[in-house]
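Here is the structure we will look at.
Here the complex is missing one protein chain, while the rest keep their positions.
We call the chains A and B, going by the order they appear; numbering starts again at 1 in every chain.
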Amino acid sequence: MLRRLTLILGLLIGLASLESQPVWADDANIVLKRLATDNYGDIETGITALAASGIASSEAVLNALADSRLSYRPSDKAIFFKDASGQWIDAATNALPSEQPTGLKPVKVNNRVRRALDAALGSMTLLSADPQKRMAAADAVFKSRDATTLVALDSVIAKETDPVVRQHFEEARAAVLILKPDASETDRVGAAEKLGQRGDQDALALLNSVTEANASFVVVAAASLAAKGISRRLALLSTAQNAWYGLSLGSVLLLAAIGLAITFGVMGIINMAHGEMVMLGAYTTFVVQEIIRSKAPSLFDWSLPIAIPLAFCVSALVGLLIERTVIRYLYGRPLETLLATWGVSLMLQQAVRSAFGANNREVGAPSYMAGVWNLNGFQITYGRLWIILFSLAVFLALLGVMRGTSLGLRMRAVIQNRRMAAAMGIRTPVIDALTFALGSGVAGIAGVALSQIDNVSPNLGQSYIIDSFLVVVFGGVGNLWGTLLGALSLGLANKFLEPIAGAVLGKIILLAVIILFIQRRPRGLFALKGRAVEQ
Amino acid sequence: MNSDLTDSILYLDAVSVSFDGFKALNDLSFVVGRGELRAIIGPNGAGKTTMMDVVTGKTRPDKGTVVFDGSVDLTTRDESAIASLGIGRKFQKPTVFDHQTVEDNLLLALEGPRTAFSSLFGWRNRIAVNQILEALSIIRLGDLKDRLAGSLSHGQKQWLEIGMLLAQNPKLLLVDEPVAGMTDAETEETARLLASIAGEHAVVVVEHDMSFVRALNCKVTCLHEGSVLAEGTIDSVSANDRVIDVYLGR
Partner (left out) sequence: MMAFLFHRFDKASLVFIVALALIAVFVPVLNLAVPDGSTFHIPTYLVSLWGKYLSYALLALALDLVWGYCGILSLGHGAFFALGGYAMGMYLMRQIGARGVYADPILPDFMVFLNWKELPITWYFFDHFAYALVMIILVPALLALVFGWFAFRSRVTGVYLSIITQSLTYALLLAFFRNDMGFGGNNGLTDFKDIIGFSIQAPATRATLFSITAVMLAFGFLVARSMVASRFGQVLASIRDAESRTRFLGYRVENYKLLVFVVSAAMAGIAGALYVPQVGIINPSEFAPDNSIEAVIWVAVGGRGTLIGAAIGAVLVNFAKTWLTGTFPDFWLYGLGALFILVTLFLPKGIIGALAARFGARGKGEAA
């Protein structure tokens, strides 16, 4: 009790000297000398006195004590602490002594001393000029719930002008009060409300620890009311967060599948090398970044915009080559196409492995992809945000090409009635090749985005191929909107299953559900009906 | 129960089917009697093939009644169940099993047990051989019985498919454009064949070739936009003003 009193007293003195005048070195010496002892009790009271003294070096001394860098000279009880460079500093003058001292003994710390030390440091930083430090100190109090800081808190709350810091102070005060048996009922109810406003997991834990055993009926009721509010808010927040993750995964699936929606969904080609088109796009990004790093590092933020058209071209060219050399001989034989393109995928993987090695390649994130946007507990990483926007942009662009350009018109004509289109003078082989190249190129663009969230390795494509096919089939073959909806709903379903069943089991459940779904509706969500379906 | 229904082999009442808003069949109703030979004519898109799809279980009608043999509801059964009831179908485009011989094609069609297990054991018996020889002689492919069906000419495939229908020995045959790609002589022969098997079996023929329909010499139903436009003898139907407008032309 005495210890507490002295601490509070010290704090009060400290507060009084907040706008304080310099303290004379002699006075400082008197306070400091109290630490020059082996008696833990004396050290403890010394700490409290020092914290309240306003001595310039006090924070440095206390920090040094906390890090076991503090020593004293038994001969004259002078206190020294070691600075970052390893030199002894005289605590009384806060300067290098004329010569380095010898025969020092360390000031020892036990658990009680350490507690006093933490409290002292905490209360000292409550008074810090830096609002960030004040906030951190308040949060430390929130965690320690040290009742001795209460007086100091009351005092700083009254003085604080920054509303955010003030909020933190008040929350810290509430955390102290809520479980303080001798606090008034009004104070404790007020504390419960304050914690309810804070609304996070820590506040919830605190409120839940209020029981009949340690509080009156009124306080318990207030706490449980506040806890309910927090639970509701947290549930809502976690749903929103899951939805966001799901949307994010959905956009990744959309990116991976959208090229396939053209080659498989529209042309009916089972392109097992689709994943490798994505992989080529990712490696193009890697190469672009390597060149920028060595030639023009200042352009690094532009690496992705530069990589996008290049990745499109690389994948589209490879796609064109595959179509001209392999696939065009296999139209109308989907199962054979499947096997041949699987062969292509193996060769592409091996080629990339030979060229770039089997290990993951480092693809960096431009500055605008980094960082988190915190919306009142709801966290949005910029990287994910960009990928969602990007996938939607790619989707709309592709939709635009299919609907609005003459190439798109001719593509659709060939798809719907090849012979009629040929009879009208459309060169169907050219359209086939271009359509396939378009689908492959879009896969390459997807690779640029996926290089930001996945390991860029020769196996990159393999991890997407099954999911991509499922998305296209699930959404309904031949329907771009179906692919969009398929990707988003699978992404959401996956992320909502994950917390319930775990990541792997969730994925398995989802696969099983899709398998069953395809068996119920073999043509997907948006099934075409009528004669057109027959062949 | 009305006598129309009980006396019929095939009874369609107010059958409608639509694909994405397009009404392929629109309140279609007609009746085919037992052993009757009936020709169905109509312009493209009149619903002839869809009608066959509905009867054979390939397409489920949105509404309406389809009854076989006076009592069996067809709308709830699938293709193989309907085929087993005794309804055989020949497709517009001849579909035979290209990689199997003519004889094996007939053998596959032959009336008899169809379950997977029974097919594993027991190969063929003498009766089957006789039936196959009989069918071969009817369709005049006896000399070609060991040829792969894929190597036959278009007309021969048409005949083989008709032979397969006969081997099935169904109560009702649905025949879609049987004489497409046939010479005039073959066409006449086909008409004679179909007319001869009617009586024992009911036969419904969809055909565009008016001389062939005339040669069948039977009741004619003209479909238009998914429902019956006219029905009667070939002379009365072809004299009907609306039939002339939508189909035959002036």
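Just so we're on the same page, contacts are C-beta pairs under 8 Å (C-beta built on N, C-alpha and C of every residue); 3 or more make two chains touch, one makes a residue touch a chain.
Worth saying up front: this structure is predicted, and the values here are computed from it rather than measured.
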Filtering B:13, B:27, B:104 or B:225 for touch with the omitted chain leaves B:104
In the whole complex, of B:29, B:76, B:95 or B:183, the residue touching the missing chain would be B:95
Per the touch rule stated above, chain A touches the missing chain via residues 270, 326, 329-330, 334-340, 342-347, 349-351, 353-354, 462, 466, 469-470, 473, 504-505, 507-508, 511-512, 514-516, 518-520, 522
Absent-chain interface residues of chain B come out as 56, 58, 78-80, 83-84, 88-89, 91, 95-101, 104, 107-109, 114-117, 119-124, 164, 168
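The rule is short, and it goes like this: only the chains that are shown with their structure count from here on.
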Per the C-alpha centroid definition, the whole-Å distance linking chain A and chain B comes out as 67
